[in-house]
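Heads up, one of the protein chains got dropped from this complex, but the rest are sitting where they should.
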Amino acid sequence: MRPITTGVGASTADAIYVRGRDVARELMGNVGLGEMAFLLVAGREPSAPEALMFNAALISLADHGLTPTVLAARLTYTGAPESIQGAVAAGILGAGSVYLGVTEDTARYLGEIIARAGSDEESALADAAKAAVQDTADSGARVPGLGHGIHKSGDPRTARLYELAVRAGGDWPHMRTLKHLQAAAEERYGRSFPINGAGTAGAVFADLGFPPRVARGLVLIARSAGLVAQVYEESETPLGHGLYADVESNIVYRPRPEPR
Amino acid sequence: MRPITTGVGASTADAIYVRGRDVARELMGNVGLGEMAFLLVAGREPSAPEALMFNAALISLADHGLTPTVLAARLTYTGAPESIQGAVAAGILGAGSVYLGVTEDTARYLGEIIARAGSDEESALADAAKAAVQDTADSGARVPGLGHGIHKSGDPRTARLYELAVRAGGDWPHMRTLKHLQAAAEERYGRSFPINGAGTAGAVFADLGFPPRVARGLVLIARSAGLVAQVYEESETPLGHGLYADVESNIVYRPRPEPR
Amino acid sequence: MRPITTGVGASTADAIYVRGRDVARELMGNVGLGEMAFLLVAGREPSAPEALMFNAALISLADHGLTPTVLAARLTYTGAPESIQGAVAAGILGAGSVYLGVTEDTARYLGEIIARAGSDEESALADAAKAAVQDTADSGARVPGLGHGIHKSGDPRTARLYELAVRAGGDWPHMRTLKHLQAAAEERYGRSFPINGAGTAGAVFADLGFPPRVARGLVLIARSAGLVAQVYEESETPLGHGLYADVESNIVYRPRPEPR
Partner (left out) sequence: MRPITTGVGASTADAIYVRGRDVARELMGNVGLGEMAFLLVAGREPSAPEALMFNAALISLADHGLTPTVLAARLTYTGAPESIQGAVAAGILGAGSVYLGVTEDTARYLGEIIARAGSDEESALADAAKAAVQDTADSGARVPGLGHGIHKSGDPRTARLYELAVRAGGDWPHMRTLKHLQAAAEERYGRSFPINGAGTAGAVFADLGFPPRVARGLVLIARSAGLVAQVYEESETPLGHGLYADVESNIVYRPRPEPR
């Protein structure tokens, strides 16, 4: 069998290592779960400002109430209460392109604008954002990270993340670019576009150095905490059976015309 | 449609709430992911000593290298790299009774000993632990939380959690009971039984007030961080194809005798 | 690396084998999917009467409309339409103890009655069924395989499976025992107890020689066909977004009292 090289974790008789740190002696008691998640995925500890922003972004994504993915998890528990992991996994599976892809898509889109600008100066970023919005509009696609179905006049998480970035200090070029993107979209479409929280989290993750395709994974870490809480609530005060009954009494069965 | 009551999270036009706290204004920037997970599942914020122990226990469970569940996640990525959530979900699905059930089983077993003792005084706990070990041994079952396949002379996470409990202060009756359980098992079987880390985490979760069946859910939160890191590594330096090739060249195909 | 012995399937440069049969030359064009599933799991081809009963039992379990597991699958698709496999997997995950465990539980329970009877003669089976019902009632548990929430005056699948068993010919001792079980329960509880279809399918699988714990797996094969149809319908005429909106407008958010 060929050797298998890994850099994440390993166990010996005396120790467990994660990214080369001794979990028991160096990490437990010294860092929180957020810092551990950063270390696991990034391969290095975050600085204090990085940890502030990373934790805040994760917390903003952990739970938004009874969303479709949460309903899927809780309905899975209805049929299989013996397997908490199955219900949580069902909720993880719905964390796809529609709701949580926004974080990844925004991170990628902002990175492309920065590359296009060739500089992180404000005017260059503003120009590149305008050009990107133009291209996206021309192609009939949507600009990611802007607008929200519920928080129509402003996503409370967005304002908070920008406020925390000031507290954290340092430079957050993807976050700056996202503001230029908003301005460019508002100018192009002639209406206001609040930056949504999922998009801002994408900008934060990108500024922390995570590749866009890893951003969706980070969302899953945050979501798992919300899903465990939701599945636990389902075990105490279930909604699954009642929801099923409500659905059942509102079904219109129309087997024809046939779907093909 | 009947009303659906929930206490976990909710969104309004202006705010997102988790357990009645305003996520943007009260939580982001003020708490870490570990504290958020505690709040989500327990319905209240942890005290500082509680957060210390909760984070430490979660961190101890996040990643142990290339375990079967990690291999399942990475092999799932091999076939479906378009779906990070699918690979992470596959890893979550393996977090069942064999490896991670220990945390839940130990929490439950210790709770039963404490109930049996009818008091949390040392001598009563010691007697109840002896009686429990006796019953378990008589029934041919295994005492949970003791022994480890790799950390044969002592699990480094166990020592660390006990050390941190001293730093945290306060009383940790399930952790105390686990020591009595170890002593009772060593006396009964005439050999040493190191307390394993998964069992100690179960004692910590129980002392923090979480019901045993929630303990496995808490493990999933910690594991999701490890799984995202592992799936990310798979996308960079894959092991799936090579492992498949190694398996393939070692297969002995024996279609008979038939398995029924 | 140690050799890995398997008897299910294998590929060579020239052929694919399943249970020792050449898939292309011996199976494709000669058997249907039901016979293939039987061969895969049992390790041998079914006889014609066995195939009749096996297919009928699987068909009876394939789809029952918008059940909780189907809703979970469709809501998963709502968030992750890029991953059909994720939506189907979510539906599979809900096929647990509550709805589909009945098939396994009934198969096991009937096997225990037959073992207790020590003979498959009618009078011995009747006596053993009575004794089993007595024990189950005394322990406060429920007798599996009887009663149905919707088909209160008789499950149409049950009558059909018994009719087909006559057509198939031969002896079906678990099916016979299930009739004794029904009679014993009706006598014990003084009311009518229709045999449900899931329980009858469990009796059929047991009579076909499948161990009880494999019965739940067989249900999953049937369910996967229903789930693919349901997820396809979701992609054409979605219910996920509307159901989410209905849920959202009926939420009562009560973050306190706290759940612990």
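Lettered A, B and C in written order, each chain numbered from 1.
Here, contacts are C-beta pairs under 8 Å (C-beta built on N, C-alpha and C of every residue); 3 or more make two chains touch, one makes a residue touch a chain.
Predicted, not measured: the structure shown is a model, and the values here were computed from it.
For the chain left out of this panel, the touching residue among B:Leu93, B:Leu164 or B:Leu218 is B:Leu93. Check C:Leu75, C:Ile92, C:Ala117 or C:Ile195 against the missing chain and you find that the one touching it is C:Ile92.
Of C:Ser47, C:Ser192 or C:Ser235, it is C:Ser235 that touches the chain left out of the display. The set of subunit A residues touching the chain not shown comprises 1-8, 10, 17, 19-20, 42-44, 80, 82-83, 85-86, 89, 93, 209-210, 246-247, 250-256, 258-260.
The missing chain lies against subunit B, touching residues 1, 65-69, 71-73, 75-76, 78-83, 86-87, 89-90, 93-100, 232-233, 236, 240-241, 243-244, 247-248, 251, 253, 259.
Across the interface with the omitted chain, subunit C contributes residues 1-2, 4-18, 22-25, 27-29, 31-37, 40-41, 51-52, 55-56, 58-60, 62-66, 83-86, 88-90, 92-96, 150-153, 156-157, 159-161, 163-164, 167, 197, 213-214, 216-218, 220-222, 224-226, 228-233, 235, 237, 239, 242-243, 246, 250.
Rule of thumb we're sticking to: only the chains that are shown with their structure count from here on.
Centroids built from CA atoms put subunit B at 24 Å from subunit A. Subunit A and subunit C, compared by their mean Cα positions, are separated by 37 Å.
Centre-to-centre separation between subunit B and subunit C, using Cα means, comes to 32 Å. Among all residues of subunit A, those that touch two or more other chains are 1, 65-66, 83, 86, 89-90, 93-96, 232-233, 243.
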